[in-house]
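Data first, discussion second: the structure below is written as structure tokens.
Only one protein chain is missing from this complex, and each of the others stays in its spot.
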Amino acid sequence: MYEDLKQRVFEANLKLVEYGLVILTFGNVSEVDREKGVMAIKPSGVAYDRMKPEDMVVLDLSGKQVEGRLQPSSDTPTHLVLYTSFPAIGGIAHAHSEYATAFAQAGEEIPCYGTTQADFFPGHVPSTRELKEEEVLNDYEQNTGKVIVERFKHLDPTHYPACLVTGHGPFAWGQSAREAVDHLLALERIAKMALLTRLVQPGVKDLPEYLIKKHFERKHGPKAYYGQRKEK
Amino acid sequence: MYEDLKQRVFEANLKLVEYGLVILTFGNVSEVDREKGVMAIKPSGVAYDRMKPEDMVVLDLSGKQVEGRLQPSSDTPTHLVLYTSFPAIGGIAHAHSEYATAFAQAGEEIPCYGTTQADFFPGHVPSTRELKEEEVLNDYEQNTGKVIVERFKHLDPTHYPACLVTGHGPFAWGQSAREAVDHLLALERIAKMALLTRLVQPGVKDLPEYLIKKHFERKHGPKAYYGQRKEK
Amino acid sequence: MYEDLKQRVFEANLKLVEYGLVILTFGNVSEVDREKGVMAIKPSGVAYDRMKPEDMVVLDLSGKQVEGRLQPSSDTPTHLVLYTSFPAIGGIAHAHSEYATAFAQAGEEIPCYGTTQADFFPGHVPSTRELKEEEVLNDYEQNTGKVIVERFKHLDPTHYPACLVTGHGPFAWGQSAREAVDHLLALERIAKMALLTRLVQPGVKDLPEYLIKKHFERKHGPKAYYGQRKEK
Partner (left out) sequence: MYEDLKQRVFEANLKLVEYGLVILTFGNVSEVDREKGVMAIKPSGVAYDRMKPEDMVVLDLSGKQVEGRLQPSSDTPTHLVLYTSFPAIGGIAHAHSEYATAFAQAGEEIPCYGTTQADFFPGHVPSTRELKEEEVLNDYEQNTGKVIVERFKHLDPTHYPACLVTGHGPFAWGQSAREAVDHLLALERIAKMALLTRLVQPGVKDLPEYLIKKHFERKHGPKAYYGQRKEK
């Protein structure tokens, strides 16, 4: 069962490798099937070049494993919290990609220095607070999801497709596993350009609000005119 | 119609990917046919690995679409302003390449620190002023072209093959779509080396004027002796 | 004899190239067979693209060459000291990879800025003191091993899978040649992200101890739950 879902999740995980976002067994991607109430995710600690579609693990949204012989990614509880709290998202991607992780390790949000970021985020790339000791000792991965949700109290996850977890790295999401990976790649490029921009000019300021809004709205929302009309 | 033009524009767009200048659907390249009064450009938001030559969109220089079923790049009005204002150019390339975009986001021109830059630009890589709110709210893409033209009031676009748009990224041009892409690649390398040079030596000074002039003139102008004699 | 050992060492050496950790003839990887009391190592100064499995050199742990027509890597005495002093390790990898070597050249340990490092090291990436003149003039390669061992007086090499040699570069180890190379790759990524983190935020602080411990223990030790259960 769930062959299509597992195939899509498998392919999206391999995109992490193709995009240069992961090494070794780092990273994980999942996709949810809202109708069937299940998600598929990468198995834990398996090498990308030996992974097969049937290795993907299927769980219901309470975390009960419903298909697959392997252990799911150790970050599974984080994915489950996000799917439960953000009903509009369909796929999640996580990696320790170099530049986004650098901002996460520095505990800094990424200011919006240019239109590339504004094409994806109508402002900063958000980041979480640090987890407290008790949040790390008990249900660590679940609490990782909860601090993301806490940071999104006043943010719309369909407008902001990613969050940096302080001291850890980025989680990105989208309509599908593949879109989540594409957003993670865009975030990595945005993070790299933000750091390079600061190295050129340490005192650089954010883009004016009207330009951020313009770029975001030309790709998203009712008056978007970037891309092709969605047919049907 | 316009099969050759569309083929050349298609191939030049793929060079953006091969050169590592773009990810996802970022970037766009066009070429003008001055005799027929039309330009061909990449369609908006289409993935490079699914794009075909027949997907290129052909418009006349007033912006009227004359061939192609897809929407043209959302940056089309910028290209049209440049073709109209700079009669000597034949192709335009735009990307959010990492290092050139870093200088654009920092709002800085690239000083001429070495002969690599002097081989392409007889001085700084120019950059535009920031667009005003009203220029962003109305005819944004057209105004992007206009601030480039404004910056070139005293510059010759056949001597300076690119401009940084502040807060956005680089536009480059040349005799053809392919040459425009090659200039964008050269600019990216120049921008990277300029930032690295500053990291080595924050107080670095521009190359002496006589050396800039020498390198520029050995590749360009009546006494050029770089490359092979153009036959015929 | 030792065909399997030589084949594994050969393949692990080629991984250095595939992972982008070496250029030219830089780097070397070895693996020990504890039962037979021998190790196999890359020959000295041989190009990776001309190297064959039978070129691997086999020595006993006193350094006597027992198989192979070529000279072993000039770093062989360093490997021998490590195998003798660290009975729990099975493979060693050395390269002048860019970011780990930058920290080694700077004479700095790598602070633990994020969970990626904590997944591999329960704290700093250790580095040695500088070698003294007499340690360089006599038995230099052996003394390189000895300063690593000296640095590990209070550290467990199965917990800390690598050490930076000041002014030189990283040595990494693991259960096998291949795992040693994987640890060297992880270290290179960790070192790069540590430098990028400092460039984002020069005053960045180490991860809290409880988060380092959590991440390390979820991959290692009795309560590890990352990866798949080891069968058999």
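Points worth noting:
By written order: A, B and C. Residues from 1 in each chain.
Assume contacts are C-beta pairs under 8 Å (C-beta built on N, C-alpha and C of every residue); 3 or more make two chains touch, one makes a residue touch a chain.
This is a predicted model, so every value here is computed, not measured.
Partners of the chain left out, restricted to shown chains and counted across the full complex, are B, C.
Checked against the full complex, the one of C:Val17, C:Val46, C:Val66 or C:Ala224 touching the unshown chain is C:Val46. Listed by residue number, the positions of subunit C touching the unshown chain are 23-26, 43-46, 70-71, 74, 96, 98-99, 101-108, 130-131, 133, 136-137, 140, 167-169, 195, 198-199. Counting the whole complex, the residues of subunit B in touch with the unshown chain are 19, 113-116, 182, 185-186, 189, 192-194, 196-197, 199-201, 204, 207-208, 210-211, 214, 218, 225-229.
Convention: only the chains that are shown with their structure count from here on.
A linear topology is adopted by the chain contact network, the touching chains following one after another without closure.
When subunit A is fitted to subunit B on its Cα atoms, the angle of the rotation, on a 0 to 180 scale and to the nearest 5, is 90 degrees. Chain A has the Cα centre that lies closest to the mean of all protein Cα atoms in view. Averaging C-alpha coordinates per chain places the centre of subunit B 46 Å away from that of subunit C.
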